[in-house]
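For chain A:
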Amino acid sequence: MTTLNSRIPEGPIKDKWTLYKDHIDLVNPANKRNIDIIVVGTGLAGGSAAATLAELGYNVKAFAYQDSPRRAHSIAAQGGINAAKNYMGDGDSNYRLFYDTVKGGDYRSREANVHRLAEVSGAIIDQCVAQGVPFARDYGGLLDNRSFGGVLVSRTFYAKGQTGQQLLLGAYSAMNRQIARGKIDMYNRHEMLDVVKIDGKARGIIARDLVTGKIERHSAHAVVIATGGYGNVYFLSTNAMGSNATAAWKIHKKGAFFANPCFTQIHPTCIPRSGEYQSKLTLMSESLRNDGRIWVPKKIEDAKAIQQGKLKPTAIAEEDRDYYLERRYPAFGNLVPRDVASRAAKERCDAGYGVNATGEAVYLDFADAIKRYGTQQAKIHGIANPTAEKIYELGQAIVEEKYGNLFQMYEKIVDENPYKTPMMIYPATHYTMGGVWVDYNLMTTVDGLYCIGEANFSDHGANRLGASALMQGLADGYFVLPYTIGDYLAADIRTGKIPTDTPEFDAAEKEVQSKLEFFVNNKGTHSVDYYHKKLGKIMWDKVGMARNAKGLTEAIKEIHDLREDFWKNVKVPGELNELNPELEKAGRVADFLELGELFAKDALNREESCGGHFREEHVTEDGEAKRDDVNFAYVAAWEYTGKPSEAILHKEQLEFKDIELKTRSYK
Partner candidate 1 sequence: MSGFLSSSIARKVAMALSALFLIIFLIIHLAVNLTSVFSADVFNEASHFMGTNPLIQFAMQPVLIFGVVFHFVMGFVLELKNKSARNVKYANYNGAANASWMSRNMVVSGAVILAFIVLHFIDFWIPEINTKYILGDMSGVLPGEEGYRYFEELQHKFANPARVGAYVIAFILLGLHLAHGFQSAFQSIGFNNKYTKCVKSFGTWYSILIPFGFIFVALYHYFNH
Partner candidate 2 sequence: MNLTLKIWRQKGPQDKGQMVEYKVTDISEHMSFLEMMDVLNESLVAKDEVPIAFDHDCREGICGMCSLHINGEPHGPDRGITTCQLHMRTFKDGDTIYIEPWRAKAFPVIKDLIVDRMAFERIQQAGGYISVNTSGNTQDANATPISKIDADLSMDAAACIGCGACVASCKNSSAMLFVAAKVSQYALLPQGRVEAADRVRNMVAQMDLEGFGNCTNTGACEVECPKGISLENIARMNREYLKATII
């Protein structure tokens, strides 16, 4: 049995990373040419890692299931990226970013990793600007910042509402430079279906060419998994349709521990679902909460009238509106962290105050912001006694400049003008803080197997703050992994090329092949989506925003039964050796059906409420989450034993030497 060693370097927290870098083994440039690295997933983490490793001189093979790395779902991140630059002079520092992130994560992340993240955050911005990422600037030509939920400074850099897209294109441009030089072999439309271990070390992968259906063997001296989160276990989420946990789950089954799967972020500002046919949920950037005020009707009869379509929100008087976030959390108001905002919305909707036909929506209102900006603009332009219409017009222009693309997106989907009537929002699964367990070097419990970005568990604890995901992905890829992987590979300079005609590769390929053959040959009755939707419903109802022991126990059983049924009755049309989207989905859903069970088991094990994990049994008197630091200040890392429900728990005790554990209060 493997024991967990987080390999945190000695020394004071602010010097750990520097000291570590000064003392690790390096690989000389001539030897790097003889070392191959496989990077699976080419979003922010994988893309930046592939580019940087290739720049260093390693031979990189990168894999993406889309037709281009630039389509990875990092592209959908809207709001921004944090960095402790303190350009605004509002008292920001590395320590403060570190502190905010640990606190925002509800004290369930590893201090040393988070501090390192804060330390390299500034360099990420420098690097991206050098690459030509067009961040927003002020009129003096310097970079602009905005604020995000859960913090008291403005440290978020942004590029309109498309920050993730711009950062990904930056990383992709760096990749392109290396692809052109032949240092990256790019395998588009390929999906990793298993990892190959030789003598306990990760030495390659089995991948399927999604166009031809051909099963391929690829060897390397190290394998990096950067395949994002598992939010699609809920079927409906803000993830892309293709986002999947297959790579992460396959390595879990081959010995990598899976940590804290129950820490999943439900994002408060998504467009509510409209019907059974819904295929995904659309996120509206958290930045909207900078200016939007969240409310529901104060009177239950008003709420009922709205639900029946008999009353318009604009007709409800100011005193009859319940700005519940401002009421409950006066210090942070609408900018409380995501987990808090989501639960508060659910609480109101469960109490019957929801504002659309399904009763599952709250308002996000910009009327005040439009008025405020309009008045300000009137002053700037020297308009004396402006009319209400003029103020509205001026204010709308500012709101449009800030959030125009989001408002347009909302209008296209909902068919309502959000400038005129408040937006409707509801929480949806967004990000997974949990993931593959990694040590300080970002290596999993399998030697030579690394996991970076959202796919690993390390930096966000039980809840991620806004604009931190992009920061972590790029930190891992640009500035952490390229150092730490060298320390491991320094021992591999004499190994030479890894052959793929070994029994280990044979066995892995055979296993993959037989699974695929099963799918196309099984004459079942239900489509893959049928099972995925069922799984999603169990997850959302029983392992969703609020969980309890009874529901979780049921969920474990139900998911198990559903999985049994899936392996008997799933129907996959089409053939093996062709482009077959149903076959791709089948493999992914098969893995979700196992992951979901472990997810529920982890949630059942964690007898506390903490960050994105809320147990109804563990609340304070006023209904807030109640953490249990005495018994649960640990990372739950699960070892696969053949059945998800029988996974073995390993605990990594979290030590907080530099931050005092406190009850998180945003009041």
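In the analysis below, a residue touches a chain if its C-beta (ideal position, glycine included) is under 8 Å from a C-beta of that chain, and two chains touch if they have at least 3 such contacts; residues count from 1.
The set was built so that all candidates are chains of the complex that A comes from, given by their letters.
Bear in mind the structure is a predicted one, so any value in this text is a computation, not a measurement.
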**OP:** In this complex, work out which of 1 or 2 touches chain A.
**Re:** 2
Subject >> For the chain A and candidate 2 complex, residues of the former touching the latter >> reply: 48, 51-52, 55, 66-68, 70-73, 75-76, 85, 87, 120, 122-123, 125-143, 159-160, 162, 165-166, 169, 172-174, 176-177, 179-180, 186, 188, 211, 238, 240-242, 274-275, 277-280, 282-283, 408-409, 412-413, 415, 478-479, 482, 527, 529, 571, 573-574, 578-579, 581-582
